[in-house]
Structures are given as C-alpha cells and as structure tokens.
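Left out: one protein chain. Kept in place: all the others.
Order of writing sets the labels: A, B and C. Residues in every chain begin at 1.
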Amino acid sequence: MVTYIIRRLIGAVLMLVIVSMVTFSIFFVVPRIAGATAEGFASRYMGRSANAEMIAVTAEKLGFNDPLPVQYGRWISGVFVGSEYDTGATIEECPAPCFGYSFIRRQPVWPDLVDRIPVTLSLASGAAVIWLLCGVATGVLSALRKGTVFDRAAMSIALAGVSLPVFFTGIVSLVIFSYGLGITAPGGSFTPFLENPVEWAYSLLLPWITLAFLYAASYARLTRAGMLETMSEDYIRTARAKGMKESRVVVRHGLRAALTPILTIFGLDLGLLLGGAVLTESTFSLKGIGDYAVQAIVTNDLPKIMGVTMVAALFVVLASLIVDLLYAVVDPRVRLG
Amino acid sequence: MSAPSSFLELRDLRIHFPTDDGLVKSVDGLSFQLERGKTLGIVGESGSGKSVTSLGILGLHKGGRAKISGEIWLDGEELVTASADHVRTLRGKKMAMIFQDPLSAMHPFYTVGAQIVEAYRIHHPVSKKVARKHAIDMLGRVGIPQPEKRVDSYPHEFSGGMRQRAMIAMALSCDPELLIADEPTTALDVTVQAQILDLMRDLQRDFNAALIVITHDLGVVAELSDDILVMYGGKGIEYGTAEDIFERPEHPYTWGLLGSMPRLDRERSERLLPIKGAPPSLINLPSGCAFHPRCVYADRTGGKSSAEVPELLESDGGHLVRCHLPHEVRRDIWENEIKVNLESS
Amino acid sequence: MTAPLDAPGKTTEVVPEAVLAGAGVKAVQGRSLGQIAWMHLKRDKVALLGAGVVILLIVIAIFAPLIVDVFGHPPNEFHQEMIDTSTMTPKGGTGISGDFLFGVEPVNGRDLFSRVVYGARISLLIAVLATMLSVVIGTVMGVMAGYFGGWVDTVISRTMDVFLAFPLLVFAMALVGVLGQFEKNLGVTGDTLRIGLLIFVIGFFNWPYIGRIIRGQTLSLREREFVDAARSLGARGPYILFREILPNLIAPILIYATLLIPTNVMFEAALSFLGVGIQAPTATWGGMISQAVKFYNVPHFMFFPGMAIFITVLAFNLFGDGLRDALDPKSSR
Partner (left out) sequence: MNKRSALAFAAAGAALSLGLSACGGGGSETKSADGSSAAPATADAFNAGLEAVFNPSDKKGGVLKMAISEDWDSVDPGDTYYALSWNFVRIYGRSLVTYTPAPGAEGRKLSPDLAEKLGESSDGGKTWTYKLRAGLKFEDGTPITSKDVKYAVLRSMDKETLVNGPTYFNDWLDLPKDFKSVYKTPDVNTDSAIETPDDQTIIFHLKKAYGGFDNFAALPGTIPVPKDKDTGVKYREHVMASGPYKFDKVEAGKQYTLVRNEHWDPATDPIRKALPDSYEISLGVNADDLDNRILSGDLHIDLAGSGVQPAALGRVLGDPTLKARADNPTGARTWYTSIVSDVPPLDNLECRKAVIYGADRVGLQNAYGGEFAGGEIATGLLPPSIGGWKKLDLYPSGTGDVEKAKAALAACGKPDGFETIMSYRADRPKEKATAESLQQALAKVGIKLELKGYPTGDYFALYAGKPDFVKKNGIGLAVNGWGADWNDGFGFMSQIVDSRTIRESGGNYNISIKDKEIDAKIDQIFAETDVAKRDALWGEIDQRVMEQAYVLPGVWSKSVLVRPLGVTNVFVTGAFDMYDYLNLGVQ
C-alpha cells in the first residue's frame, strides 16, 4: 500500500511537470513558431503611448529575448521561490507560489486565483452534492425498476439532460426565474458562505441546479449501467443464495461495487470543475476561476492564462491522485498493483 | 397435491423465460426424488437446463421474469407456491449452493471471513465474534491451513482450490440439509479437482446432507453420485443409478457423453464417439425428440423421432429413458456397437 | 459531454469487455457485425428515430443553400425593415411569419431560420471531422499501447493522462486565440482557418478518451483464444494486428465515434459561445446564443439555436446508445 501511494505521488508530480512544460510551450513556443516576436509579446504589456524603444526595453525587462528554457525556468522557479517585478517606483514582490504576474493588471496572478477559488469551490461543491444525490439515486432506482415507467421516464429526462448545453439551460433558467419571476438571485450574485450561509445558498441556487442537472443526468445513466452490470454478477447470485434480504443484497453487495467506478469519475469531474466551471461561470457571470480564465484569454493576458491553466491542471492531478488512493481503500484488488 | 415421502422431490417442474425472441423453455417437465445422505448427479451440456433447475430449487427465479410451474417438495414443503420471503429463509440454511468459478462468485471487496460470517449471521442471531469463530473452524474443516489468518484474506489472495474450499465452507456454514454444487470443479485443474471431490464426499458424509452435483463431466458424477440424471434440451432423458448409467446406458446421448468422458488412459481432447452438431436452441427445439437431429440412430425409429416427443419410460428397475428406440434395440446397440469400442481403446 | 465543458468527464457507460463480447459474437457465430447490429437496431425504435434525425440533419447541412433558397433568405442578408429602430428588436416581437419561419435577429433582421440551417453545416462539419481525427489518433495510439505493451504502453498511457489533466475548454480557447493571430504565417484565412483550427483543437484534445478504450480492448483481445490460436498457428504480428485485432475493434470504435460526435457538437457550440469559434458573419449555433444573451427580451433568438443544438446532440446520443446496445449483448436495452 505504501509503495503504491509513493508511486502515485511521484506520478502526480511528474504529470504536473509535463503539464507545465506543455502549457509553457503552447503559449510561448507555438506563437514563436507562428511568427510572434519578443516585441510582440512585450507590446501587449505597454500602454498605447509606447514607442518602439520603450517596447524593446520592456521586452528586455520581461526577458522575452532570453532562450525559451531560461524563460521556462524563470516561470517555474517563481512558483517555488517567488519572483520580483519592477513596477517603476518600487520592486513588486510576487511571493511563492508565484503563478506569474499580470503586467496588464499589474498584479500577481496567485492572489487573484486565491480569491476566486471560493466562488468556484462553492459552485462546484454545491452542485456536486445535488447531482451526486439525485443522479445516483435515480440511477439505482432505474436499474432496480428496469423497464418500468419510472425507469423510462428517468432515463429520457437524463438523456435530455446530457443533450442540453449548460450555457443554454443556464440562460433560459436565468431569464425565467431571475429576470422573469424574480424568485432566484440575478446573474453575478455571490455571497461568501461565512458571511451569510443563507444568502450564499440563495445566490448560487440557480447555477447549482443548472450545473447539477447536466451532471445528474449523466450520473444517473452511469449509475444505472453500472448497477445493471453489477446486479448480474455471480457474487450477487451468491449473496442471494445465502438467503440475504434483497435490500441488503442491493445495498451491501450491489451498490458498493457499482459505485466504485462512479467514485473515480466523480473525483475527476470535481477536479475539472474546481479548475473552473467555465461555461456555468460565464453564463451566470460568477467571478470564479473559469471566468478568470475567460477574461485572461479575452484580454490575452498570458501570465494569467498560464497561471490558471496550471492551477486547473493541479486540481485535476490532485483529484485523480485522491481518487486512486480512495479506490485502493475501497477495492482491495487495487492495492497490489 | 400430496407431500411426498422423499426429502426432495420435483414434480413436472417447468421454468420458462419469455424473451423478445420467444419463450425459452430452460426446464420443461423435470421430475426426480432425492433422499438425505444421497447424491444426485445432473449431467448435460451447457444449455441443457441443469443450472436453471438448481437455481429454481433455491427459488432464485422467484420475482424474476421466469414462469415456473410444477412442484418442488423439500422436506414436506412445497416451494413453487411458497412465498418468496419464506423460501429466502430456507435458502442458505436448509439448502445451500456451491457455485462454479468461486473468484467471480465471491464478492471481491469483502474478506472471505466476512462473507462466511455474513452467511452465518443471516440465519443465526449471534455476535460477529461468535460468527467469526464459526467461520474460522468452517475454513479449518474444509482444509484451509491457518484459517485464523486466512479468514481475513480477500478472495483474490486465495488460490483457485483454496477459493473453492472457502466457497464450500460458506455453503456449509449453516449446515444445510440440501447442498447443490454447480460445476464445483470445472474452474480447477485436475489434481485440485480430485481433492475437492474427496472433500465434498467426506463433508456430505459428516453433514448427512442431500447433495446435487451439476456438471457436464461424467467423470465428476462417477466419483460422487448414487443416482444420475442426464438432461438434454430442458428435459430429463435418462435417469438411473450410477450403475445403470455407466454399465447399461440406454440413451444415444448418454452414449455420446460416455464416449467423450475423459479417462486417465486417454488424451482429454480425444473423443471416441463425438456428438455431432451443437446443443439445440431452447427457443425452438427440434420437433419430436429434441436430440434427433444429432442422433446417429434416429433413422432406426421409422421417422418417429422427428414426429413425436418420446416419453420418459421405465426400461427396468427405476431406470428411465426417453427414447423412441425399442428397449432391445438400445441394449443391442450398447452391447455390440458402443461398449466394445469404449473398452477396445 | 467533454470534461471541461462543466460536464461529466468523457466517462463511457459501456463496459469494454461487454462491447468486446459483442465483437466476440462475430468470432463465434461468424455473423457479420452489420447483421448483428441491424438485427438489434431494427427492434430499437428510439435508436432508429435518432438515426433518422441524424440523417435528416446531415441532409439539411448538405443542402442548406437549397433549403434556404426555398424556405428562407440568404443567411447573412439584412432585413432592416423588420427592425424597430428605437429598440433594435424585431417589429412585433419575433418577426415570425410564413416568410421568416423562425423570425429574425434583432439589430439587422437576418433570417433566423436560414442561420440555424447554415449553423448545422459548421456544427456537423467540425464535430464529425474532429471526431474522425480523435478516432484515428486514438485508435493508433490505443492499439500500439495495448498491443506492444511495455514502455510503449507506459509512454502512451502517461501521455493520455497528461492530456486528460488539461482544462480542455480553457486550453482550446487559448490555443485558437494564439494560433488565430498568425493566419498569415499559417497560410490560410477566414472560415477555412477557423474551422481547421477548431477541428484540430477539438479533435486533438479528445483522442485520449478513445485511446484509453481502444487500449483496454486491445489488451484483452491480445489474451483471447482466437488470437492465441492465430499465434500458435505461427501468425506474425502484423497479421494478428490487422486480421485478428483490428476487426474486433470496429465495434467499440463505431460506438465511441458515434458517442463522441455529440460531445464535439457541444464543444464547438461552447467555443463559439465563448467567442473563439468561427468569425462573423458566418452563423454558428453557439455564436447565435451568445448574441441572444444580450437580447433575452426577445427569447426566440436564443430558443431556436438552442433547440438546434439540443436536437442534434440528442439524436446522436439516441443513435449512439442504440448502436451500443445493438453491438453489445450484455448492455441493457
């Protein structure tokens, strides 16, 4: 078990290194290949009054002329030891973890992310609870009542659910429930949980439901499939042959096995969401990680884009790590390999 | 319907499954008796309905899509009409089952011990401790070394043989009076097979349970059985004592099975009298005798084979055969055509 | 549902082995895949409906100009006369009429029907081609990983993990942005460039999902009797690969390709919605919805493109599910 954990940890770290390299090369190497110049990068960080010489200076100052490995190294070292940026009058500290420094907004990226994480976290976790409960419950029931009206209805709704783009359902619900009926909070509202839990829930209700609907739908389908699969297993028959009550068979023997793979998927989904529920956030104009990413891209603020990509990747890698470990706990067979 | 004297009796049991493609008659009019301490071997190719029968006896088809008719009498109780819940209480306690391929038949997430404990506590309101204790000596009894350690291992940590022993331990944990073993040895290699068979023989003696061994391998039943039922296409086609079946088999299909029976002095794959063709589809059985398309001697029945379904008739002393060939003819073919071949090799 | 589209990860609901069994049926019964599939499919009315709609959509996409010719107006043609110049919304709310089946856009009065119809072109073109790209890369990688195993497997598998760790949508957006700026150096321009970019980005980032499945399939196929048999008969690697393994991969490939298309339709819509899709004035469903957001006081503007996406994705999903059930005896109908 221990060796297993260690192996996975090393794997996760390696993964992050590679992700960082790829990210870096996509935003710095690819444009170079496509024909961008150091000045091109630099002029992005200059006011409209910048002249060629000033741009050149900045390009030098920001080290866009250095060889790419050097630039990569600088970027990475910033994450661990932090880095400094010349803001004119003073030298701007970007303490570790320095996931880059936006020269457009003149702010380190990390603090921005830190104060956006609560939003995304609230959105994702809330939705997760809803979809996990609804989705799995529906899935199990459909599986057990396979072929009944309930099953068919539930599965039809689920299929519809996975076929609706979240930004569409989001806007429609916003227009109907917020702008129309005025019973839910308008787009863009968010109250920190600690400030006022009730407000918090109220402001996020609509995004939660919208997001959860999509996932619940797909989880219902997954759970149902998994459940049917499991309930046809030999060990279920064995359990019945022991004279076990059916309810117990389903819960203790069926569910446990059926839900294990769901756990994996859930972990990864959550990881990805924490990296930014891009569509939901931009639909409900919630100032979360995803929205931050979009803003960064629109304003073409490379340090932001890279920072947010890395953080998002970090979430995914962590999630999959945790999932793997959990899996090892749930399924004894994994522990060996 | 009157309660029979025998411990287990099936009367004209029919288990049919309606499917999109039509009615699957997995078991179609099966009858037999079995006494305590006796062993019945049910033999047949896959799809002959033998496994369905065993699950049917355990009542595992109840509440499913299956259409069940006929009677199953267990120790004076009729199970087909009995409530599902009542049958459940009998399951595991009065009648238990040993499945083939214990790896998939045991839950991968729970320790072997836990699964035995579970089986025990369903029917005995005892503490986990007591149950665990019981589980350990059950494991001991089925010959698992250091049971107190192995009790906490997971199925995948056991060898195939060990696993099957554990499986048996689980089945016997509530000392059932009827034990059904479905292909108990097919998943195992030859030497282990032997051990397991011995084990089962011994255990049956100790427990004095009625044992049904289901297999496609006559070798296995040869080892264990007092009586043997040969099934084909959901019907019993020959029934008799082990001696009847091995010394005086009368059904061409049985001959085929004997012919394909592995012997120490023969290559496993080598077949003397291969049964040509594949098992019939249970949806639309061949007209008349279900076996006739594969039967070498069908032509000797004057077309009866394909015309009408043969009855299961007594040929001599409790030896029943379902075949259109006249008794003498069958005798004759066995003595002069088959037997000689079997021995000559 | 691509992971980063705030949607469940590309989690397949099919158990590879099950599909394999489907393929296995072929090996055993010598019935052609098509026959089996059809045998089941023709019983599955819903799937047939899905297939029907899919075909219809493809026809619409192909003959868009004709259809628009008959039922509408050129998709980019302005109809200012339909617009109330103070509020910029269609006169009488939607402008729906026999002449404008879905009404008109605010501001410029373009025929919504025509634009939705033309939207199908972009949507399907990108979704299908991107899917093909993913399938090709995914299959090659998957088979290599599964068949050769060892370090090849390790390298490819890790690569797939890396891909799966990326916030796909953000990445796609950024990439389209980054590359889009250097068209001159890329040699192509306009829609061609954009469509190409989108196909590349979507296709290229989706291959691992297929790759994983194919790898799994190949792994278990390698161990199957008929492969052993072939090997024992002295068959060489290539033979086994192409005659024994690939044919048995057709089933899963078909299924996942079909199920990946709707995902990519969503993906394209999302990118267009976020403004990094095809450029104006070319009509895309996602793009129309993002415009419609500003005009939520004229809901028909977002309704029709929204429904278009819904129906398309639904149809492909229905068909995909049906296909899976058909090719996969174990799965539930």
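Quick note on the criterion: a residue touches a chain if its C-beta (ideal position, glycine included) is under 8 Å from a C-beta of that chain, and two chains touch if they have at least 3 such contacts.
Because the structure is predicted, anything quoted here is derived from the model rather than measured.
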| item | value |
| --- | --- |
| Left-out chain, listing which of the shown chains it touches | A, C |
| Omitted-chain contact residue, chosen from A:Leu14, A:Val30 or A:Val57 | A:Val57 |
| Hidden-chain contact residue, picked from the options A:Ile76, A:Ile104, A:Leu144 or A:Val330 | A:Ile104 |
| Touch list for chain C against the chain that is not drawn | 76-78, 80, 83, 85-89, 106-108, 177, 181, 183-184, 189-190, 275, 279-281, 291, 294-298 |
| Those residues of chain A which, in the complete complex, touch the missing chain | 39-40, 43-52, 54-55, 57-58, 87-90, 92, 104-107, 112, 179, 186-189, 285, 287, 298-301 |
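One rule holds for everything that comes next: only the chains that are shown with their structure count from here on.
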| item | value |
| --- | --- |
| Shared interface partners, meaning chains that touch chain A and chain C | none |
| Inter-centroid spacing, chain C versus chain A (mean Cα positions, whole Å) | 22 |
| Inter-centroid spacing, chain B versus chain A (mean Cα positions, whole Å) | 54 |
| Touching residues (chain side chain B, partner chain A) in the complex | 55, 58, 60, 88-93, 96-97, 99, 101, 104-109, 118-119, 122-123, 154, 156, 170 |
| Residue numbers on chain A that touch chain C, as the complex places them | 14-15, 18-19, 22, 26-27, 30-31, 34-36, 146, 159-160, 162-168, 171-172, 174-175, 179, 211, 214-215, 218-219, 221-222, 224-225, 228-229, 232, 265, 268-269, 272-273, 275-280, 282, 290, 293-294, 297-298, 300, 305, 308-309, 312-313, 316-317, 320 |
| Residues on chain C engaged by chain A in the complex (per definition of touch) | 1, 3-9, 11, 13-15, 18, 158, 161-162, 164-167, 169-171, 173-175, 177-179, 181-182, 184-186, 262, 266, 269-270, 273-276, 286, 289-290, 292-293, 296, 299, 302, 306, 309-310, 313-314, 317-318, 321, 330-332 |
